[in-house]
Every structure is written in structure tokens, then in C-alpha cells.
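Just one protein chain is left out here, and the rest sit where they should.
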Amino acid sequence: MYNFQHDYAEGAHPDILKKLVETNLVQQVGYGEDEYSLQAKTLIRQKVKNDKAAIYFVSGGTQANLMVISALLKTHEGVISAETGHISSNETGAIEAVGHKVMTIQTADGKLAPEHIQKVQKVYSKRPHVLKPKMVYISNSTEIGTIYSKAELTALSAYCRANGLILFLDGARLGSALTAKENDLTLPEISALTDVFYIGGTKNGALLGEAIVFNDPELAPEFDYVVKQKGAMLAKGRLLGIQFLELFKGELFLELAQHANDMATMLAEGMSKKGVDFYMKHESNQLFPILSNERLNRLRNNFLFHDWVEIDEQHTAIRLVTSWATLEEEVVAFLEEL
Amino acid sequence: MYNFQHDYAEGAHPDILKKLVETNLVQQVGYGEDEYSLQAKTLIRQKVKNDKAAIYFVSGGTQANLMVISALLKTHEGVISAETGHISSNETGAIEAVGHKVMTIQTADGKLAPEHIQKVQKVYSKRPHVLKPKMVYISNSTEIGTIYSKAELTALSAYCRANGLILFLDGARLGSALTAKENDLTLPEISALTDVFYIGGTKNGALLGEAIVFNDPELAPEFDYVVKQKGAMLAKGRLLGIQFLELFKGELFLELAQHANDMATMLAEGMSKKGVDFYMKHESNQLFPILSNERLNRLRNNFLFHDWVEIDEQHTAIRLVTSWATLEEEVVAFLEEL
Amino acid sequence: MYNFQHDYAEGAHPDILKKLVETNLVQQVGYGEDEYSLQAKTLIRQKVKNDKAAIYFVSGGTQANLMVISALLKTHEGVISAETGHISSNETGAIEAVGHKVMTIQTADGKLAPEHIQKVQKVYSKRPHVLKPKMVYISNSTEIGTIYSKAELTALSAYCRANGLILFLDGARLGSALTAKENDLTLPEISALTDVFYIGGTKNGALLGEAIVFNDPELAPEFDYVVKQKGAMLAKGRLLGIQFLELFKGELFLELAQHANDMATMLAEGMSKKGVDFYMKHESNQLFPILSNERLNRLRNNFLFHDWVEIDEQHTAIRLVTSWATLEEEVVAFLEEL
Partner (left out) sequence: MYNFQHDYAEGAHPDILKKLVETNLVQQVGYGEDEYSLQAKTLIRQKVKNDKAAIYFVSGGTQANLMVISALLKTHEGVISAETGHISSNETGAIEAVGHKVMTIQTADGKLAPEHIQKVQKVYSKRPHVLKPKMVYISNSTEIGTIYSKAELTALSAYCRANGLILFLDGARLGSALTAKENDLTLPEISALTDVFYIGGTKNGALLGEAIVFNDPELAPEFDYVVKQKGAMLAKGRLLGIQFLELFKGELFLELAQHANDMATMLAEGMSKKGVDFYMKHESNQLFPILSNERLNRLRNNFLFHDWVEIDEQHTAIRLVTSWATLEEEVVAFLEEL
């Protein structure tokens, strides 16, 4: 059985494990003040070209989302998200549990544009009987595999700045977005166009870890308290620091994402050649082919994947996810089996 | 500089890293359903002699505390803790942030007895103008290094059961308690006498990880939702599973704790011989010697430790913590330097 | 200017004020234990034909909603509501602020049926990555003036009971529902078919006040704590008790609602005769006529009402609300002006 269900089926890139082993007995202070974390933060500041960025390493995306949102919103403020946004659809009410409503809007492709924001603002205009929309949450790549172009992110950023809205980008799969064929955004641009974002390690070769980047440190100058309060501050912060040190000391972060995308492209092109249609345009490391249930049942003998949505009685769109560790031979095998 | 500040200055026991490396590319499903986590849970059920216990692995103690408490308490219920209890003194209001008051009481040794609970219940008796005390939170070993005897835990457990109170034991340093010289409790007894407790990995040789054990699975039959909601469910749950698999497949968990205690005893006996007094009786891997500030300033050149409390103008009680990785030669060096 | 904006433009029915004046200097104990509150609770138990019902008086609907929901749901549970439901559309995130997601679904008429619940349950089925739907929130009459028939409420109640869902009915305008022309439900039936509901005083002749009724007192045996915690327990509970004592000692509650409905019917029939169409079928004391903007602008000179929704460039649906105090002459004047 080969697993195309998600991009966290394997452990970590071997360089990360090697560094963990090498540094294992070097004593370090706790709670993220270790030298590996400090070095990794310096590297990321260089990569985003912002030497004043405030960076925090935490263990997962839900954690990152609930902390950023609870640190930045007041009790009467809400966060706008696409209906497909992770905070709306996949986090067990984590945002509501810290007191804030997720104001959702349907989109064609999982991406938000200024017109979506305007619609939500209109729905939430009867002050004080409704919450105040104060933050815009987006994901890049999105939960359905699409990516933002530079023009799209620039327009959204300008709208948010003109309207006093905080722009927060969930980058759990940012590597895959940045190395997508049609991508025209760079990491420094992502940083310049958003107020806060994070760089996902867990889905791109780390054992765990997301690096939250506040582009302006004054946005959340006391975020360290929040990290501790929400149970996200690891005693052995070195574990997180080492993940990002290895991913960012060279180009490993982008190389791993590139591999995932290459494998996805290979899968997509192979399927297209066989006449397969897609539920959502392929852009990054998530694919949503539409297949007959009969064909799917055969594939299930050797492959794991998620059923995404029923198209009709005979057809289902599935989700295939590739990763830094996806084996080319398994891609070939999948296409052959098809 | 040698670090006696805490028991998480190093990485993990080499067996854990070895297993991480060996299993690294074996594909697993996510979110704690991997085979290592399942095996580790089976092992722990055997060690606690309770084959129906429900077990969850999470990354740290604050996280464990806030999840257990928010899962088990209603909005109008509070949790009783010693003033020195971690949830009161060291977790940045994590429990209040999930909506519950920590009802504290001063104790001589960081331990709660039925008479403490009764006092708190009296303070909180003016229903409905005060919260209802519903849970008792204890730590073993405590935040000041003391341990519960079987008689003490039995009495507390009986009181809680007779009074409808949930007994929750924070075992961040449970290994050290169980291997302490004066300990007469076993892991199955801990399990039988409490409603829920956790076994700390982070401070006993794991990279990270606490194993929450609900002795009666009906106490929180839907705790998986809570783990996800609070951002504590790792995509690569294997990372946590492997920590506990290695700690519990043999006797590693107890052996590591025994080493920490042995080093602490060596330190304590060495200091006693030199006439040093202690702020708190030495029982586990935390020591609180009282030293002159002059002596301390000399020690600071080569050793890291926490200043705990000012005794008088010339003397301070410090905290020394030993761990699974503490080097005997550094203990000797510390005593010589003294 | 005459106000058709809402059903709380005037003070209270004169009988209530009279009783307030008469009893003003009689000393009473505080916090809802006064004799008027106790008598009023006895009366309501008789009216709902449930002598074990537990009743709490609070000052408003948002307060009632947030208390019932925070008392009955666990941290990982959510509440299902129509999109038009007051907790979703009009309470400034009150429910999210106490930690729970409102799971909304679009409906044609503001009412929920078993098939709506099933759809929401399907959306929230990926345990543990989504919340568990645990409560169904409905309003009768709804926020758009429709009412539940006995058959509808019976079906919904049966579905909830079969599926372990708590059924909570917001009765801020329950009087208007019970006295609607097409209503076939009685107060005892409302009580028997729901788990918890409330009887609105504020919008039916009281100065303030909603009477929360737990049909089974074991559902929330410690709700008094919650009332105090959320700031809803008035020191002078007599103020609330007297409202309900006067409304329920005879048939005042129903009479006042009947008047509101009669005025609404008069308005509706008058408009229908003039060929006016309605956005939503008229059933209770809220009307949603569609009028040309030109006509509306003329009406605005003498009448206050809410613009509800833009139908097209020339037409708008407005909301007219009648109350226990609506003057027949003003209804006539409105129809003439039209």
C-alpha cells in the first residue's frame, strides 16, 4: 500500500535527523532560547529580507492559527476566511474556542479577493449587533491546492491596508506554493504583503514545526506569553530550532517542496494523458482527479488517498497529495494501475 | 558552563533517536493513528495494569493541563491546586484562558491533603456567588521536589471520591517520583488512585511528550476532539509514539529517572557533608540548597542554576535539577567547587 | 413619527408598572429568591404543565442564549442554527465568545427540519477534525416571522431525541407564535417537545425579561452558578419576577401577543388589498412587504421601519413589527399613507 493521503506520511528529511543526533548531548537552555532556534531565526530573517521580523516556532498549524488570532483580535472582532479555509473546515472549532467567530464566504477556488471581503463586511455592518471583521485569513497554497499570484496577493494586501484589516497567511504548504510552476511570488514578497504569516515545516520535510513571522514586531510584542499560555512552548525548543536550521541553512526547504510539486505534476500530466478530468485546477502538491468509482475501487487495493467529494453516482473526486518523500516509482505505479 | 537549571538541557536518550532514524521512511497514517503510537499505548496500558485506559500523547505539560481541565470541567467549576502547583505558578494563565479559576491554597511542602481541600471548599461554599470546586490538581513529584507517599495519595483519593471531586495528577516528573528512595507507590497504584494523570516524557529523556491516561475511558470519551481543538494533535503523531515506545518497551523510563535521582542524591549528600542546609527536604531530582551569596557567585562561573528564593541578605536558596543525562563528573566538579 | 421598527418601542404593560409601584417598599431577599419570582415560577410551571421544570429569569435573549449554550455544551461541541437564527446573525459573536461554533445552514423560511440537521451532521462528520454537533437551536416565531407547526416541531424533536441532540427553542417572540392564526401548538406542547426553551417578556409587554425553562431539571442542575457567572443575576430579582407574575397570573401574556398579531394581520391584509407582495409569508407580528423605493421614501416621513433586503434597484423588502402597544389608528394611518 502506498500512501498519497497526505504530505506527512514519512518522518523528516535525513539532514534534520542527522543534526538532531549530532547535537543531542550539547546542553542548551530551554523554551526556544537555544542557539539552534536563534540561528534559525536569523536565517529566516535573511530569507524573508526583513531583519526586524519577530519569529516564533510552534509545533503545528492549528496551534499557530489559534495563537495568532487570539493574540491579535479583541473580543468583539472576527476573522474572515474562505469556507474551505483550514480554520473553518478542519480545526475542531479552535478559533471559536478562543472566542472568535470565523466569518466564512464561498469561493470558487479557495482564494479570497477584495470583493469577497467587501461582501463579508456588508453582512457584518449592523454595528453593534454583529462582530467587527478585523482580520483576513488566507492559505497559500490553499486547502484545495490553488496558489495566489503576485497580482492577487498585492490587491488583497492593498485592500486590507486601506481598510484596517490584518492580513494573516497560513503557510502550512507555503513551500509548495513558492515552487509551483505558475508561482510568481517570493518569500520576501509574501512577507512584505502580509502582516503575519507562517512557514510550514511539518508538511515539507520537518518532523514538526511552523515558523510564525510577524513582519512588524510591534504587531504582537508580547507573543511569547501567548505561546506559553496556549501550551505551544516546548521545553526542548531545540527540537523546533533544528528543523528550521536545516531547512533554511541552504535551499533544502525549496528543494523538498520542488520535489513534491514535480511528483504532483508527473501524476497530473500522466492522468491528463489518460483523459482524466480534475475537480480543481492543478497548481501545487495536491491533486483532485475525478475518477469512476469502479476505477477507484481497483486503485484502493494498492494506494491510500482521500475521497474528496462525490461528483455523481458513478464518479468521485479524490485528493492525492505528494510530498518531499514521494517515490517516483510509486507515481509510475499509480499511473500504470490507472 | 554546566547546566543544572533543568532536566531538559539535552536532547533525547539515544535509543529514541535511533528508532526515529530507523523508522523514518516507513509510511504511517497521521494524527496519532500510526503503529508506533498504538504500540506505545498498548505498552502503557500494560505498565499501568489497566487494559481499558484511554491514552493520548501530547507535546507538553501546559498543553496536557489545559486540555484535561477544559475537557472535564463545566463553565462554573474550578480546580483546586497548591499555590506552588504548576497550573497556578508557571503556565501564564493557561487554565484561566480556557475559562476556569485555579483555587489555590498554601502548603508547607507543595502537596495537598484532605484538610487543604476542605478549607478551599469552605471558602467556596456561598453558592452561587462562588465557583464550585470540582477537581483536585496535584503534581508528583511536586514543583518543589517532594513526593506523595502511598498513604497520602490513598487518603486524598478517598476524600475526592467521597466528595465528587476529580483527582488529576500532573506527572511531568512522575519518573523521578516513582524511583525516589522513599517512594512506595507503583505506576498501577497511581493509576488506580487517580481519575486522570500523565506520564512525563519531556523531563525524562524524550524529545517531547506527555502521555495522558484516563483510567476510566468514560471520563472523557471524546477527548480526541479536544486534542485537535487545542492544537495538540501532531500531524506526525509517530514522533510522540516513538518516544513512549522506546521509554516503555523495556525499563528505560524508570532507569533514566533512577539516574537523575542518583545524581541528585550524590549532590545532596555531598552538600550535607559540607554542612549545607536545604530549603526543602530532598526527595527526587530537584534540590534546594541554601548557600551564601558569596559562594553562589563563585559557583556561577561554572554552573547554571535557578535562584529560587532569598533567605536573608546573605543567603539564597537555589534550585539544582539533575536529569537522565547528568554527568557524574560534573556532580563531582560542583561539589569540589563548593 | 410612528415606530414600526420593533416590538420594544414602549415601556411595559401598565399592570406591570402598577405592581412595581405597589410592592416597591416591601423588603425582599435578593438574587431571584424574592417571593414574586417564586410565585411567577410556580405560575409558569402550571402554564407549561410541568411541575418539575426549573425556571430562571434573565434580562434578555442574548444573555439567555449564551448561558444555556455555555452551560450545556462541552468545549468540543457546537450548536446548529438556521443562518437567520438570532445567535448567528444578531448577537455579536456571543456564542463564539463563550467558545462554541454556530453551525449554520440556509433555509427557505428560517425553520429547521430533520433534513437540515442531517446535512449539517454530514458536513461535521470528520471526527476529530471538526466539532461535534450537539445542540439544535430554533426560534419560534423565527427571526423572519414564521412559526413552527405541531407536526414540524414534533418531527424535529423526534429526530433530536433519536440522535442525542439537545433541542433549544428561543422564544423571544413565543407569545406571537402561540397566538398566530395558523398556530396549532400549546405552551405545554412546546415544553414537552423541547429540552430547554425560553418565554420572551421583553418583546411582549415586559420592561425586560426572558424566562428560561429547563423541562428536565437534571439537564442543568447547577444553572444558578452560570446565571451569576455571566452577570445575569439581578440583585433586585424582584424586577424580573414581577414582570412574569403579571404576565402569567391571568392571560395577559397571550392577550398582549394576540393584539400584536391582530395589528399585524390588519397591516398585512390592508397591504395585500393594495396589491403589495411579501418577501416572507405573514404568520406572526413581523411583516416583510416589498415596496417601491419611491413609496418607501414617502412613508419614511411619518414611519420608522427597517429596510430588510434589496429586492431590485427599485424595490426593497422592509420589516414592520407590531407589538402589544401598537395603536390601531397608526395602522390605519400607515395603510392610508401607502
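Should a chain be cited, it is by its letter among A, B and C, assigned in written order, with residues numbered from 1 in that chain.
One rule holds in what follows: a residue touches a chain if its C-beta (ideal position, glycine included) is under 8 Å from a C-beta of that chain, and two chains touch if they have at least 3 such contacts.
Computed from a predicted structure; not experimentally measured.
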- Contact residue for the chain not shown (choose from C:232, C:245, C:317 or C:331): C:232
- Task: Tell me which residue among C:208, C:266, C:311 or C:333 touches the hidden chain in the full complex.
- Result: C:208
- Among C:93, C:145 or C:175, which residue is in contact with the omitted chain in the full complex? C:93
- Of A:18, A:132 or A:150, the residue that touches the missing chain is A:132
- Note on the structure: Among A:12, A:55, A:71 or A:135, contact with the omitted chain is made only by A:71
- Task: Pick out the residues on subunit A that sit against the missing chain.
- Result: 70-71, 74-76, 98-99, 127-129, 131-132, 222, 224-229, 233
- Residue list for subunit C contacting the dropped chain reads 2-3, 5-6, 8-12, 14, 17, 20-21, 23-30, 58-60, 62-67, 91-94, 97-98, 202-203, 207-208, 225, 228-236, 238-239, 304, 325
- Task: Tell me where the left-out chain touches subunit B, residue by residue.
- Result: 75-76, 78, 89-93, 96-102, 126, 128-131
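Keep this in mind: only the chains that are shown with their structure count from here on.
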- Greatest centre-to-centre gap (Cα means) from subunit C is with chain B
- Message: Just the number, please: Cα centre separation of subunit A and subunit C in whole Å.
- Response: 42
- Note on the structure: Going by residue number, subunit A touches two or more other chains at 91-93, 97-98
